[in-house]
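Quick one: the structure is below, questions incoming.
For this view, one protein chain was removed and the others were kept in their places.
Labels for the chains are A, B and C, by order of writing; each one numbers its residues from 1.
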Amino acid sequence: MGSQSSEKIKKGKGLDSKSDDIAPEKWVEMLERMLLIRRFEEATVKGYQQKKIGGFLHTYIGMEAVGVGSIAHKRPEDSVITTYRCHGLALAVGLSPDAGMAELYGKITGCARGKGGSMHFFSKELNFLGGHGIVGGQFGPGIGAAFAFKYKNTGGVSFIHFGDGATPQGSFHECLNLASLWSLPAIFICEDNQYGMGTANHRALANTDMSQMAISYNVKGYRIDGMDLFTVHHEMAKVVEEVRSTQRPALVHMVTYRYKGHSVSDKEAYRTKDEVQRWMAKDPIQTVSAYLIEKGIRSEAEIKEIDKQIRTRIQASVEFAENSPLPPEEELTMHTFHDTLEA
Amino acid sequence: MGSQSSEKIKKGKGLDSKSDDIAPEKWVEMLERMLLIRRFEEATVKGYQQKKIGGFLHTYIGMEAVGVGSIAHKRPEDSVITTYRCHGLALAVGLSPDAGMAELYGKITGCARGKGGSMHFFSKELNFLGGHGIVGGQFGPGIGAAFAFKYKNTGGVSFIHFGDGATPQGSFHECLNLASLWSLPAIFICEDNQYGMGTANHRALANTDMSQMAISYNVKGYRIDGMDLFTVHHEMAKVVEEVRSTQRPALVHMVTYRYKGHSVSDKEAYRTKDEVQRWMAKDPIQTVSAYLIEKGIRSEAEIKEIDKQIRTRIQASVEFAENSPLPPEEELTMHTFHDTLEA
Amino acid sequence: MAVMEVRTALNEALREEMQRDPNVFVIGEEVAEYDGAYKVTKGLLADFGPQRVYDTPISESGFTGLSVGAAMLGLRPVVEYMSFNFSMVAFDQIISNALKMSYMTGGMFNIPIVFRGPNGAAAQVSSQHSHCMESIFAHFPGCHVIAPSMPKDYKGLLKSAIRSNDPVIFLENEMLYGFKDEVPEGEFLIPIGKGEIKRAGEHVTIIAHARMLHYALAAASELAKEGIEAEVLDPRTIKPLDMPLIAESIKKTNRAIVVEEGHYFCGVGAQMAYEIQSQLFDWLDAPVLRVAQSENPMPYAKNLEADTLPSIEKIIRAAKEVLYLER
Partner (left out) sequence: MAVMEVRTALNEALREEMQRDPNVFVIGEEVAEYDGAYKVTKGLLADFGPQRVYDTPISESGFTGLSVGAAMLGLRPVVEYMSFNFSMVAFDQIISNALKMSYMTGGMFNIPIVFRGPNGAAAQVSSQHSHCMESIFAHFPGCHVIAPSMPKDYKGLLKSAIRSNDPVIFLENEMLYGFKDEVPEGEFLIPIGKGEIKRAGEHVTIIAHARMLHYALAAASELAKEGIEAEVLDPRTIKPLDMPLIAESIKKTNRAIVVEEGHYFCGVGAQMAYEIQSQLFDWLDAPVLRVAQSENPMPYAKNLEADTLPSIEKIIRAAKEVLYLER
């Protein structure tokens, strides 16, 4: 049986080259979505510092282009699943910041009625399948969604996001093999932010080019510059289309970075400020803003106004969360089961 | 980080071509070892049918060249670990047929005092680390042995045998990555006998060329005709030497076949008699016998005599097993722990 | 009433439920082309086709996780583990995903999966292949645990399990697959959480499930010869436990022993005994006694295996001890 070799890394070719295959208003929309995520996450850090948010908190700051550029191709019948670092994707998919923030505040109005918390955002309506806390735990449910789409012939595609740290977890390999063996419409999207907690990925992976792992399972592997919204959007358009039409899974290695610590308590001794700065220089929000201004699609003032409105929106969601009630006592054992057995 | 592509399958090039790099008496020794395994396994099937052996019984018949040709390069400081299909390798390593047969008969003289049974042969003396019943369960202990060799700087190499059916198990991938990441002297030897129980490997693996999985972990992958003792011996000489000297793990895909059912109760509806016949035509015992006769190393009569002596040896081991006592009652809870806690 | 083997009763249950609901599918190792390692899924591939019956690679964690996702999207997987020993490599998927999904999503998603397969010791399959998993799964909120003894119970409970909208751990027993008994004709369900008195008696209650129920019945027959009338109670469902039935029996007998095939420490017998002593303290004339495995992994040797497991004799001895007839 043959195998396809992985394609070369898709580097940002400069926004000018082919970016006009995206309609100007789509650019604005994606910028707004990235800003929404950024401002939401900034608010969660604040809420955490104020001890209004508990547990672990992992932000998506710096990785917005990966989520927004990929999810731009999600259709309503498609599903998305990811790790505990789930706020960004949930918002990219369309979760209301109110439901997200209220979840973080542990309120009954949260997207999981306050039971899930930061690591477990869910939305059935949006086919957002969570928010999973065990590294590698979401691969199975992710291919299960693809299995269900195929079973019911819905045409859906399953977006499975995961961290670089999850590739040495066995479940990744079991599931990629299963997806290929059974031709399930699933896209495995590695959000390689260079570290799993404090472990640089070359200290965890014998081969840090994850896209090459596609060969073991006879699927196509791609490597994409995840800091460049244009590239992500452009390449993922092709990948999603191909997975949808061929019903063959694909593996996508997104090269990206998280600006903040792994979680809020992380002291970040494993990397230099300088390194962080170098990556922040590629910030997708900055780049896209500059592009829109340069192209005359929006003025600097207009973008400031967008940002201001988004900040207001997030502030409203914080207030919504603050003012929402706690889950009532009867919620305690409720939902342990769906059915009530006759006594 | 680069990766080495897997090498082409090493097909039997005909025994004549380079087989003279093996001393004639080494040929005889390996034939004897293969015959010992074959006759031992035939006796176990008989014992099972007579209900003297219980549990599950998985024979190594047909796969002798893989075990004997590989283990020929094992030094005393090296270790070997494998699956429940462990009798052949245990004998290849040098376990006495008495201790093996007595184990199968559930006697105190068995190599695990009758506690392990068919799936759990062990020998500390020979660094034979078992005999493991959970598919994929031996990878971890296998790399752990390599880890210990490196830790103690003993120069040992860990031979990790496993079935084709174990490659879609996550532990295989976790352990190959770890072994490569930490440069552990371990050889992953896939005994690809075409099936995992009733599942042909193309129904379990999206890519049936296991040697290609080496790429994901930046190690060398080899594919070897496991029915051809010469090729196995010749190629494994190089692999073992390279792993020992470089302290880098390797992945070896041995193409072989089991003549009998998965276990004694298997009805084998998943394959044709014809297919079995085609593989049996490559029988390593037949081929090597013919070669020795052709080369004048041994006459047909001499080989018959060797076989007769081996049959006698195995018969003696059956009698030894039959006549050995059952484990005494005080064995029941003994060995649950090594230490006795003060009461 | 037809007389049939446990495996046939299970096969009928699977067929009826697959017929009834196109979202029910079967997945596991060797369940399709091989007809199942123990032939429980015999003929399903032939009759329902490859869209409903899936042979998997040896990737328990992978296909368990897959089933969780499929269930989240409305399918109803019946997952076969070739044996429940192998559920251990999928343990995290069962515990952290299947059993938590409903709760941690605030009831947004639910997981109608049946995890089934042989549980407990077969014959001489040694330490790694002989686990009884009931107490392990029952420990975690979020699943029902069923372990029947008789063909009719297997059938009626498997049907209920498949219709349940929550995860069900359905434990079969390899040694019982060939056991034959009467099964009602036509459609019937046995509710989850309901035990059954398998033999009435007034001197002592013997609580036992799965293979041990058969041992308990044999012990009761022996005890009867000595004039001791044991009541044999089959909880059938381990969790939730049918405490009303247990209470009713013990209020009559005032003595109980709890038998299980598995390990002793934190076994299901510990929970049952606790429930009994805390709820029925004033009704008990003697402490509840347990029969379980000796404290060692399962050995291969036939004699040691037998010594490890509960036996009819051990049950008889415990019954007499609780009656203060022997000590």
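Keep in mind that, in the parts below, contacts are C-beta pairs under 8 Å (C-beta built on N, C-alpha and C of every residue); 3 or more make two chains touch, one makes a residue touch a chain.
None of the values given here were measured: they were computed from a predicted structure.
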{"item": "Chains on display which the left-out chain touches in the complete complex", "value": "A, B, C"}
{"item": "Of B:G55, B:G69, B:G114 or B:G163, the residue in touch with the unshown chain", "value": "B:G114"}
{"item": "Residue touching the undisplayed chain, where the options are C:V168, C:V268, C:L309 or C:L323", "value": "C:V268"}
{"item": "Candidate in contact with the missing chain, chosen from A:G47, A:G62, A:G88 or A:G136", "value": "A:G136"}
{"item": "Positions on subunit B contacted by the hidden chain, ascending", "value": "79, 81, 110, 112-116, 120, 122-124, 129-130, 132-134, 137, 139-149, 151-152, 158, 170-171, 174-175, 177-178, 181-182, 334-339, 341-342"}
{"item": "Residues belonging to subunit C that touch the chain removed from view", "value": "61, 85, 88-89, 91-92, 95-96, 99-100, 103-104, 126-128, 131, 135-136, 138-142, 239, 263, 265-271, 273-274, 277-278, 281, 286-290, 295-297, 299-300"}
{"item": "For subunit A, the residues touching the chain missing from this view", "value": "54-56, 103, 106-107, 112, 114-120, 132-137, 165-166, 168-171, 196-199, 203-205, 269-270, 326-327, 329, 331-333, 335-336"}
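Criterion: only the chains that are shown with their structure count from here on.
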{"item": "Whole-Å gap separating subunit B and subunit C, where each centre is the average of the chain's CA atoms", "value": "37"}
{"item": "Centre distance in Å when subunit A and subunit C are each reduced to the mean of their C-alpha atoms", "value": "41"}
{"item": "For subunit A, residues that touch 2 or more chains besides their own", "value": "170-171, 174, 177-178, 181"}
{"item": "Touching two or more other chains - residues of subunit C", "value": "56-57, 59, 61-62"}
